[in-house]
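Only a portion of the chains appears, each positioned as in the full assembly.
Which chain is which? They are A and B, in the order written, and residues in each are numbered from 1.
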Amino acid sequence: GDGRMGVANNFTGDLVFSSRIRIAFSASGETDGGLSFGGSIRADNAGGGEGGTAGSVFIEGAFGKLSMGDVDSAAEAAVGDVSGVGYQLAGRQESIYIGGPATAALYEYSAGDLSVYLGAGQQETGNDSVSVGLAYSFGNFGVSAGYETNDSVGAAPDTATNVDHIILGATAAFGDATLKVIHGMADFDGGDADQTAVSLDYVMGATTITAMYYDESEFGALGSGEGFGLGVAYDLGGGATLKAGYISDETDGATEDGFDLGINMSF
Amino acid sequence: GDGRMGVANNFTGDLVFSSRIRIAFSASGETDGGLSFGGSIRADNAGGGEGGTAGSVFIEGAFGKLSMGDVDSAAEAAVGDVSGVGYQLAGRQESIYIGGPATAALYEYSAGDLSVYLGAGQQETGNDSVSVGLAYSFGNFGVSAGYETNDSVGAAPDTATNVDHIILGATAAFGDATLKVIHGMADFDGGDADQTAVSLDYVMGATTITAMYYDESEFGALGSGEGFGLGVAYDLGGGATLKAGYISDETDGATEDGFDLGINMSF
């Protein structure tokens, strides 16, 4: 599980206490034929796990790994997100993915440095979504790409009923510095929307400094506007990390600042 | 806990992903005098466990076992259900029992091949329910009987406020085949309603083939109509079973077909 405690302004100006504790369960087994199977869920969303909309189950073998439940789209599994800041600041730097609703399915297969992902959201009338992703790493570098399409995105710029999305990612490690760049290009019923996210992590012993930038302003209500963040994390050891973060965000012309200071715990 | 994943049409015609994961807790202790006590609950209905409407607690000794919570009526504990089909097809073959609402109580006592059950639903105004059950096994055969009465069944044929229910069960194993038959006779304020359920399981090595039939059509909204099912289960070992099932159901003249294919996991 994980815990966190500290103080934050949550973009509202008033400093408040912010803490949480979550317990995670992970279960697994092996068939006589050598297939692995299992699943994971947290106590706090166990109700969703019973209904197939939270957590996930999997079966894995030489053929790869097939998961079902609240799984990422193949594009998200391949490309992921840039680094965030703070001990609990909401993930505004996280890129937008349009994978369909749970119960979703995700298939993963890795061969050496290459990983392939195939995904599908719940197949219901008016909401067919499929996705594909690739990730390749070579030495200190990595590139990834994903494509996903969804017939019915919940919120969107205007009244889009079909969205196609291509998203590309790259990571590069230069000594103690790691740069991540993600760029996505979506087509909403013919209208275009691009997104970009960049992060730079710099490690100095137990301390990691992170700077990040994101621009999701063309995605309207689906996105987080445009902004940047700065953060510092100090590894206390044993699973505890002291973190501080600052984000400056501009959405629809309104600017707001968020900051927090606290401890993340892993147990 | 348990998990499952696969595809199913859920009687609607569209094939959808269907998965879930549930974590189960079981706790127990022993008093200085040698009594066992404990209880069980799942993470997903832990809220009901706190309120006494899910899970159960027990105390057990030479006197038998007394459980309280979301426990079966004595009739259900003694007679049970015939075998179902599929990895997640809803339990239409399950017989109807009218035990009262939780917090309920169940007392069990076994002496050799004979088991005795006494039950009572929550004792509230207008909803007094009590039940009694017997089960006896001899060699490859077993018989069971239950009686239950409830002053206020939630849904029912018409506006029944008092229901009496006698239910009988028999099982017989012939080599690799096991036959189960259940027949229930209920009296709804003077109107009769009968139910019947039959299943045949045939084991061939790791494979089990199941055929079942049910008729609950006289129970109206309480029941599942009339239908039959066919299923096959293949034990993968380690707690995983591959299952496929098909059910044809007729309720109020409308016919619908359900089928599924997936994996059940136990961990």
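Remarks
Going forward, a residue touches a chain if its C-beta (ideal position, glycine included) is under 8 Å from a C-beta of that chain, and two chains touch if they have at least 3 such contacts.
Because the structure is predicted, anything quoted here is derived from the model rather than measured.
Of the identical chains in this model, 2 are shown in place, and the full complex in the file is built from 3 copies.
As a working rule, only the chains that are shown with their structure count from here on.
When chain A is laid over chain B using CA atoms, the rotation angle comes to 120 degrees (nearest 5). Each chain gets a centre from the mean of its Cα atoms; for chain A and chain B, those two points are 41 Å apart.
Residues of chain B that touch chain A in their complex: 1, 3-6, 14-23, 42-46, 236-240, 263, 265-267. Across the complex, chain B is touched by residues 25, 27-33, 35, 37-41, 43, 46-47, 49-52, 55-59, 66, 68-69, 103-105, 120, 122-125 of chain A.
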